[in-house]
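The structure under discussion appears below in the form of structure tokens.
A single protein chain has been omitted from the complex, and every remaining protein chain is retained in its original position.
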Amino acid sequence: MHHLGSAFGPDITFLGVPRLNLDDPPADADVIILGAPFDGGTSHRPGARFGPAAIRQACYLPHNGARRSLALGVDPLTELKVYDAGDVPCYSGDIEQSIRTVEGAVRMTAGLGAIPVVLGGDHTIALPDMRAVARHHGFGRISMLHFDAHADTGEVEDGPLYGHGKPMRQLIESGAVRGDRFLQMGLRGYWPGPETLRWMADQGMRSYEMSEITARGFDTCLTEAFATAMDDCDGVYLSVDVDVVDPGQAPGTGTPEPGGLTSRQLLDAVRRAAYELPVVGVEVVEVAPPYDHADITAYLGNRIVLEALSGIARRRRDAREGTTWDPAVPLLRRDGLGGGR
Amino acid sequence: MHHLGSAFGPDITFLGVPRLNLDDPPADADVIILGAPFDGGTSHRPGARFGPAAIRQACYLPHNGARRSLALGVDPLTELKVYDAGDVPCYSGDIEQSIRTVEGAVRMTAGLGAIPVVLGGDHTIALPDMRAVARHHGFGRISMLHFDAHADTGEVEDGPLYGHGKPMRQLIESGAVRGDRFLQMGLRGYWPGPETLRWMADQGMRSYEMSEITARGFDTCLTEAFATAMDDCDGVYLSVDVDVVDPGQAPGTGTPEPGGLTSRQLLDAVRRAAYELPVVGVEVVEVAPPYDHADITAYLGNRIVLEALSGIARRRRDAREGTTWDPAVPLLRRDGLGGGR
Amino acid sequence: MHHLGSAFGPDITFLGVPRLNLDDPPADADVIILGAPFDGGTSHRPGARFGPAAIRQACYLPHNGARRSLALGVDPLTELKVYDAGDVPCYSGDIEQSIRTVEGAVRMTAGLGAIPVVLGGDHTIALPDMRAVARHHGFGRISMLHFDAHADTGEVEDGPLYGHGKPMRQLIESGAVRGDRFLQMGLRGYWPGPETLRWMADQGMRSYEMSEITARGFDTCLTEAFATAMDDCDGVYLSVDVDVVDPGQAPGTGTPEPGGLTSRQLLDAVRRAAYELPVVGVEVVEVAPPYDHADITAYLGNRIVLEALSGIARRRRDAREGTTWDPAVPLLRRDGLGGGR
Amino acid sequence: MHHLGSAFGPDITFLGVPRLNLDDPPADADVIILGAPFDGGTSHRPGARFGPAAIRQACYLPHNGARRSLALGVDPLTELKVYDAGDVPCYSGDIEQSIRTVEGAVRMTAGLGAIPVVLGGDHTIALPDMRAVARHHGFGRISMLHFDAHADTGEVEDGPLYGHGKPMRQLIESGAVRGDRFLQMGLRGYWPGPETLRWMADQGMRSYEMSEITARGFDTCLTEAFATAMDDCDGVYLSVDVDVVDPGQAPGTGTPEPGGLTSRQLLDAVRRAAYELPVVGVEVVEVAPPYDHADITAYLGNRIVLEALSGIARRRRDAREGTTWDPAVPLLRRDGLGGGR
Amino acid sequence: MHHLGSAFGPDITFLGVPRLNLDDPPADADVIILGAPFDGGTSHRPGARFGPAAIRQACYLPHNGARRSLALGVDPLTELKVYDAGDVPCYSGDIEQSIRTVEGAVRMTAGLGAIPVVLGGDHTIALPDMRAVARHHGFGRISMLHFDAHADTGEVEDGPLYGHGKPMRQLIESGAVRGDRFLQMGLRGYWPGPETLRWMADQGMRSYEMSEITARGFDTCLTEAFATAMDDCDGVYLSVDVDVVDPGQAPGTGTPEPGGLTSRQLLDAVRRAAYELPVVGVEVVEVAPPYDHADITAYLGNRIVLEALSGIARRRRDAREGTTWDPAVPLLRRDGLGGGR
Partner (left out) sequence: MHHLGSAFGPDITFLGVPRLNLDDPPADADVIILGAPFDGGTSHRPGARFGPAAIRQACYLPHNGARRSLALGVDPLTELKVYDAGDVPCYSGDIEQSIRTVEGAVRMTAGLGAIPVVLGGDHTIALPDMRAVARHHGFGRISMLHFDAHADTGEVEDGPLYGHGKPMRQLIESGAVRGDRFLQMGLRGYWPGPETLRWMADQGMRSYEMSEITARGFDTCLTEAFATAMDDCDGVYLSVDVDVVDPGQAPGTGTPEPGGLTSRQLLDAVRRAAYELPVVGVEVVEVAPPYDHADITAYLGNRIVLEALSGIARRRRDAREGTTWDPAVPLLRRDGLGGGR
């Protein structure tokens, strides 16, 4: 397997980071970005196949492989060794094969000691993404932090074997993730039904529905969930379905559900997770450009990736330097900038 | 009058609920959905005539006449007897006749003991909708809970006799609703002028403008309004103009006014109202598909209807079973699902 | 120089206010609106040249030169003497000349004793706008209240001499504004880098990044900033880049950065600033219609202008009449409307 | 009745031509433009109420009241006395009143000896437009040249009394136009049915359906139609429904019918008609901006008006000067430009 | 297998024709419409899964199961017995199964003696569609008339086994269609390469590329192709890929290729084919609504179906009644309407 290239359009990398050839990888990768341009598993609006290309380039700044987070004071693309391996060969008409190729590529990535960051594609790919990570770190040793409007725990008996409505069930049933280390944030709407919910309850899943989030406060819920995630687990996998955000701020997605988080809430939550938890894998899915407007959903997808990477980079720097990050400190007094007031 | 069919496009029902023939109605209807595909009364952008069709079908789930609310744990479409009577014959070029036909249809619906849920159409139809409900329940016996960016209390002397800027005045003047049981939520912008406001004050109306909502808190305002609504009244009519939500989340509307509620706030408020108050009629108006993007406003309209119906269904179930609903309870521990943590 | 007319499309004025001929101006102008239809300084998406025309007309109400603020109970367009001088001749291909013509026109406007309200155009025009105001009121005597996702303090050495990424640096370096009276609200994202931030810190700038705003509360930050702004300064210049708002509510802009303020937050902040502070100039920039949808960003730009003018008008009235404005008072009891409850 | 102003948005005139007050009109008007911002008669997509504003301003050249036709070598806006009287007060919810006000205004216009050019609005207005012209010139003395995908001869018995599907029948039944001087160009699709067609045949109408136009050639059909139009009639009324053009080039319309003329064909035909025939009235209808993209339909509407006016102006000049216009002559050798080759 | 329903959105039929249950079909069906909502085989832009729903309803006329062709004077939906069997269950992530289910359903349809009209979906479905028809009528006995920008004869060895780029090769290789009775119209662009073209030549295919069509005339090419099609064959299968039309008139498609036919040309060609040839099956594919604007591509798809059905209906009527259809006859003199001139 050579450098994978881009499935659609020109061969580009995430904001210009260096290319990586999975057959001849560098030894120093901290993060490897992979595209999974697959939308054969979506139950409604397709288009997420163009998600990787859109997420990689949705930025008005030069595509120079560098991005310094204003808030966190780190440049994750240069402080970490970040590579882009291109798009895993997926064929939306063949879901089983696509799952295999994605799982293989993520497995290789994790095997290199790097954090895989997978750009979807529809949420079907959570199954191969997370399972590959679990194979590397040990089944049941990684908890799942899952931002989504939908539980994605559909029953496998219904309809096709695989799809974007059921990966979470398959991950738990396979043992890759413990049900009681499966944290869901942002659920809402009119799905799934009681049998599925009962199954979820039986697994010990913890699903924060929007009415709970509103009633108790998002930060409170996150703090609680983070504690669960770190209880007897070695790392956290971060799965972000862009439809967790309200359709007004993320119209470009397949199954929009009104009443979601704001993009500000999601970006803060992703930052907190990446900064406070030992993240071992990330996926950003369900960005569907055909339904986007003015690229706002693609921009959001790009920023979700950058927030995650920035949190990771800052966490590593703080661990190294014994520093800490406090958002209540004025920007120009952070990190020794010397702003007086 | 046979089954009314759809005014535009194929003959469909709200998410696949059964059809109802107003001439030969079933005896058991709890809720009857009616379309009022009229936009001749809009003062600016037309298109709300396509609102009923858009609201009926804006959902990525199967159109199977069933929807279980994840938050509330009820399926309003099957726990209630919900029918769709089709679109009332409206002609946007003839506002007076359209008002008559809508009023007649809503009156028949209410006469069947069902809750009418009217899908607009522009807000002109509040006049026939609410007046018909009041005729059934008694003039002055039903309070109005009105979510809107605009007061819609324009003076009848100005311009045409009817239109989407004046139904609320006509409802009060006719005696259908008491002015001091008229609750408005979400007003903002640059209309109406002082004479109209003075008239509103004289009627004892209670209009929660966005600056008050921000200063005092939306929940506080709602609680206060709900108390007023239930003071010496027998029921509440819920009128939701989708433009109460910010244009970013509801672009598909005729007279967008920046600075509105979030869709999350509106959905929560509609749910609370339907759960806490004895709702006797609902209308969802001003969804104008030509100005929508990726159907996000249509989806919001669909979810407003479902939240209202879900609240009603849960209220009935709780009354029946002596249970109660608490959003602070984790999803998987609600309703005996048994989620342990 | 005669009445300037409109650079693009028909010759219109802001919501129908009277025209003003800068060569033969009336003596009584309180506010003069100017268009700066320039987008040659934008680093990414152009289109802000059409901002003035879009902002002037984005309203569903009659364009009659009158707008009564529902919240504030004033009509700024009639209680103040508001004129529209048309568009300053700009040529997007010639940034230096455009800066000169804008500065000249704003200077004339300020010289008439009126508050200039400049409709951009890209943010490049902050340099001539604010510098002209400072020339009139005295260099260093006016503080800057700057709402933006971006600091706009780019180094002049990089790339072209002028552009929308650097006016704030040039304003401080020229002495027009004191660095320690330069207040920035809403910064976020991945720009600028540490050298620029260090320069900003060295100037004593106060930049409220979104993570601080979230951590400490927006109102708290505003209160603090307002105090700084009024410390040993004679007035405040209000510069509003529409991209401070989240792209979901302001998609029509050149460099969208996810995670911004809501439009409700911005409108409230602009109102507060205009009501609580002695505003001597306003600009609303970076509305780029080609990327807008359903005119929602143009509407927002229009409402930003109206909120600023309404705040100014109410401030003057309250000063005159010894009254005060309290958002917690119900709408129909404000201003002697007499709403009983 | 004062100057009518614009119904929606700012008060503008067609490309900046002078305003005209119908109550105090100038004596010299050759052409008077009127907007009829009405779409209450449309059977499907509304939005044509914004047609007049869109058609008036869809041009990238300065709005200076001058336009020299490159092809014809005349500037119709300055060689003719062209005024814009603004928008006739229409209310889409009241079709009968709207018809009356439009008819009154067109009648006044014609009474001034000017050619009325009415900007629709939906095609309902053909009834008052043409009837008013006929009242001035004599019932049955003006033939109709009607470009449209639809015959618009629907039976009055069906549905509402007036609407955009039936004005042509009403014009013939009223005697305003002779059926055998009613020429239709571009019909196609799946409407109307045989009874209506039989009625049309009985009136002696001549309807050129697209299959005939393709089989015989458009120019041949036009030549034949022009001869009929001028047989025992004193003038021609030109009614152009923009949907005669293929939806690919005119998407912004209410009832698009694939397989239409190209915009090139229509513009050439309008030019030929206006140059070869004594046009006494023009209407351009069914431009519906909400469905337009990049203003291409609005631009087409603007150019249809300009082609008609240019043809009229050139016809008058040629009559005056004894010259003639020949499209086969190279541009730079036309009109004494002196291009040598 | 019961009535198949709609895969996405409400359960509708083509313009309101009666439903058909493939398990209990009526004996009298002349035409059976089937949806194949599959887009897993598209190589680029997906979205054709929504093609069937879009094509079924893209019409501004009442959805009453009747449509009289203005040109042909027949109502194919009532003169023929036309039913809609709903959507074949397809899953875009499983191309092999989808091909099987589509082939099964088309086979049943053909077995009933009806003409199947399949609404795609991407062009992958040509394989099961046409193969099923050939199984019924005999392999090699039906010629193929294929309108498309692309030859769709890709080599099976490359990439996935099935997809929208290769069905035509598979149809020939399977023997379902004779290569020398395979007529292609409208090819252009930059695909396929010489090996594939050589293979095509070897099969005796006849591919009319746009430069030949322009050079020789479309009608000439059609006449020639029709003769080939009827040489020792029993019927013709009509496969219409909407991308044969220029992207300006058919933007809503997956692989747009500039320089195509006009929609007028295509509609005329489809009409001619259906009127002059014994059509035994029809498919209309590659309408991809996410990329459409103002539904113009969906309307075109709808009209392609109607033109085909109208041609068939008129052909049958003329055969029955000994009449003939001549487009050069004026509309109102066709079919005994009696238009005098």
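Read from first to last, the chains carry the letters A, B, C, D and E; within each, the first residue is number 1.
The rule is simple: contacts are C-beta pairs under 8 Å (C-beta built on N, C-alpha and C of every residue); 3 or more make two chains touch, one makes a residue touch a chain.
A quick note: this is a predicted structure, and the numbers were derived from the prediction, not measured.
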Quiz prompt | Contact list for the unshown chain, restricted to visible chains | solution = A, C, D, E
Quiz prompt | Option from E:D11, E:D75 or E:D246 whose C-beta touches the chain left out | solution = E:D246
Quiz item: Which residue from D:H123, D:H136, D:R303 or D:R317 sits in contact with the chain not drawn here?
Solution: D:R303
Exercise. Write down which of E:M200, E:C233, E:L267 or E:A313 is the residue touching the left-out chain.
Key: E:M200
Self-check item: Residue numbers in chain D that touch the chain omitted from display
Solution: 59-61, 67-71, 73, 246, 248-250, 262-264, 267-268, 271, 293-296, 299-300, 303, 306, 326-333, 335, 337-341
Exercise. Provide the residue numbers of chain A that touch the chain removed from this figure.
Key: 6, 9-13, 16, 56-57, 63
Self-check item: Residues from chain C at the interface with the omitted partner, ascending
Solution: 8, 39-42, 44-47, 49-50, 91-95, 98, 124, 159-160, 162-163, 290-291
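The rule is simple: only the chains that are shown with their structure count from here on.
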Quiz item: Where the contacts of chain A and chain B overlap, which chains show up?
Solution: C, E
Quiz item: C-D or A-C: which has the larger count of contacting C-beta pairs?
Solution: A-C
Self-check item: Inter-copy rotation, chain B to chain C, in degrees (Cα atoms; steps of 5)
Solution: 120
Quiz item: Between chain C and chain D, what is the separation of their C-alpha centroids in Å?
Solution: 44
Quiz item: Where in chain D do residues touch two or more other chains at once?
Solution: 44-45, 291
Self-check item: Chain-level touch network, classified as line, ring, star, complete or other
Solution: other
